[in-house]
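Apart from one protein chain that is not included, each protein chain of the complex appears where it belongs.
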Amino acid sequence: MTALAAIAEARRRTRKRPLGRHLSILGWCAAAVLAVVALLAIFGPLLVTVDPNAVDLSGAYSGPSPEHLLGQDASGRDLFSRLLSGASTSLVGPLLVVVASTVLGTALALSAVWIGGWFDSAIARVIDAVFAFPGLLLAILATSIFGTGLQAAVIALSISYTPYIARIVRGAALRERSLPYVAALRVQGLRGTSISLRHILPNIAGLISANATLSFGFALIDLAALSFIGLGVQAPTADWGAMIGSGMAGILQLEPQEALWASLLIVITVAAANSLGDELVKRSENRS
Amino acid sequence: MSALLEVDGLSVQLPVAGEFRTVLQDVSFSLEAGQTLGLVGESGSGKSMTVRSIARLLPPGARTTGSIRFDGASVLDLRGDALRKFRSRDVSMIFQDPRAHTNPVRKIGDFLTEAMRINGKVPPREAERRAVELLAEVGIHDGERRLKQFPHELSGGLLQRVMIAASLAVKPRLILADEPTTALDVTTQSEVMAILARLQREYGMAMLFITHDLELAAAVCDRTVVMYAGAMVEHQDSSRLHTDPLHPYSAALMQARPEIDRRVPRLPAIPGHPTSAFEAPDGCAFAPRCRFAEDACRAALPPLESMGDAAYSRCRRAAELRGHLLATAEHSGGLGDGAGVGDSAGLEEEVAR
Partner (left out) sequence: MIAAPGTEPTTAASGAGRTEPILAVDGLRKTFGRGRKEAVAVDGISFELHEGGSLGIVGESGSGKTTTARMLIGLEQPTAGRILVDGSDLTRPARRIKDLRARGRLIQIVFQDPYTSLDRRQKVGDCLGEVVRLHFGLSGSALNGRVRELGELVGLQERQLRALPRELSGGQRQRVAIARALAAEPKILILDEAVSALDVSIQAQILNLLADIREQRGVSYVFISHDLAVIRQITDTAIVMRHGQVVEQGQTANVLDSPQDPYTRLLRDSVPHAGWQPGTVK
């Protein structure tokens, strides 16, 4: 061992919580933004005083006022309450996509790596094939099967996100599987499932959750896009993506508030998810 | 005659997690042209750090005190072109893992001729001819074929010879060899060492040879420095190291190594584990593991003192213990006395809390 390695070693040994509580300032800000957005999604509806679906044609495109903090949309609906109540729809969708694709992708990748042989090659081929399709295109195709609506969009995006997660998990699991400790456990007679779930999975969990955070941002954009073109969340349910869609008309009439506010929230959330995810990915790669 | 390389009072601190940690303290030695000096030690001893300091390859932010003089010039003050010239012409480094120091997608020929073509402005054909000659010097006689091969097509020993050939290309005056044979098989090690020794004789180069293998150092080096926890503990002629060690650590290290021609009932292991300079306690860093340590040893780090005949030891009991260090200890370092198999528990390493 060289002196440099010895120093690194001593550093590793003295560091108390290597599981990185130490995010950068940017990382902390991103985490805080996500927390606020999550709180809005959960408790937002409680703050809403005006019915988000109440139409008031006389107040169309009105500017901010004490009753309508951010003004009203083309149908005179209250923008503030629509943004708040839209938060949960806008965030639950991507969350479901991330959870479903992460669970599915991880399960596929781990079993492919453990079973190996033709099964692994088959999985790898399928992953590559699905990977070649743009997620959004796949989702649009899927809506022709499942119909429109949030549910259909979530299922479609989950399928198109699965290969992305599976590819990353497969690479990490392959590296992990080649380590001597896995051979030692095999020699002891542990089941493949035990080794995969109790040893390999915890060691790559950091990388998986980091990539899940990252794909949350992408899923949010993709779902918003689907809602924007009318294939996702259907009127009159409030949703940020759908609000950009319905706000398009306002932009042409120089009344861009609705689209602007919805886009702003999407951009902030996505930027936060991406920077946090990026940082977590880098860290988990350095660690392993 | 003044020495080619003079290191005097060299101390190095590295920034680790916001604080400076000592990795080298008070290292002093000199090396003349044509001579080989061995630096021997375990993990954290500072042997690699010493060589890195000389090649000016310390990580950014390192604090260095003391002086390093090469041919009279202060190495620590070299800047810009002078530093580049020092690194490219005057010294060459050979590393433990040649594979990590070659570009896997470039051919051996490119690797060998690059420096000549860029630094020496030698035309390609001429450079290639020189490369074949260099390979012949390190015992590779099918040079033309090797130049067209990629690093992965060569065995570790062959690749290390290519590295040596590359370091010869500039005819350096000093070779810094950092465990050049550790990753090689013993038969290959023997060949590579023979090549190094011959070239050194022919070119009159000085060599600083780093190894963890005391036997190897004693066999190939004129003088040997034994290091522990960032400091030199012993410095003397290699030929006397075996019969007349001057520091309890060198003696214990020699005894702990099994021998090829006999088996002992128990190896006299050194209790505890090697430490780095910044982890070492006050006083003599080896005291906690030393069977000769007294209370006074733990009070202050003793200086490196002359024992006559250009021999030095950093042990305050060196004079008194001289000649007795290799006497078999009845208690063999305290290990294995009836307390059962796991008795070394308390003696081996502590868990960092």
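Lettered A and B in written order, each chain numbered from 1.
Here, a contact is a pair of C-beta atoms (placed from the backbone, for glycine too) under 8 Å apart; a residue touches a chain by one contact, two chains touch by 3 or more.
This is a predicted model, so every value here is computed, not measured.
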Inset, instruction - Could you tell me which of B:K148, B:K171, B:R266 or B:H324 touches the chain that is not displayed? - result: B:R266
Inset, instruction - For the chain that's not shown, point to the residue among B:V75, B:M205 or B:A218 touching it. - result: B:A218
Legend entry - Of B:I118, B:A194, B:A296 or B:A310, the residue in touch with the unshown chain: B:A194
Legend entry - Missing-partner contacts on chain B, residue numbers: 42-43, 156, 185-191, 193-195, 197, 212-216, 218-220, 242, 252-253, 256-274, 289, 335-336, 340-346, 348-349, 351-352
Legend entry - Those residues of chain A which, in the complete complex, touch the missing chain: 1, 12-13, 18, 179-181, 183-191, 198-199, 202-203
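We adopt the following convention: only the chains that are shown with their structure count from here on.
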Inset, instruction - Please report how many Å separate the Cα centroid of chain A from that of chain B, as a whole number. - result: 52
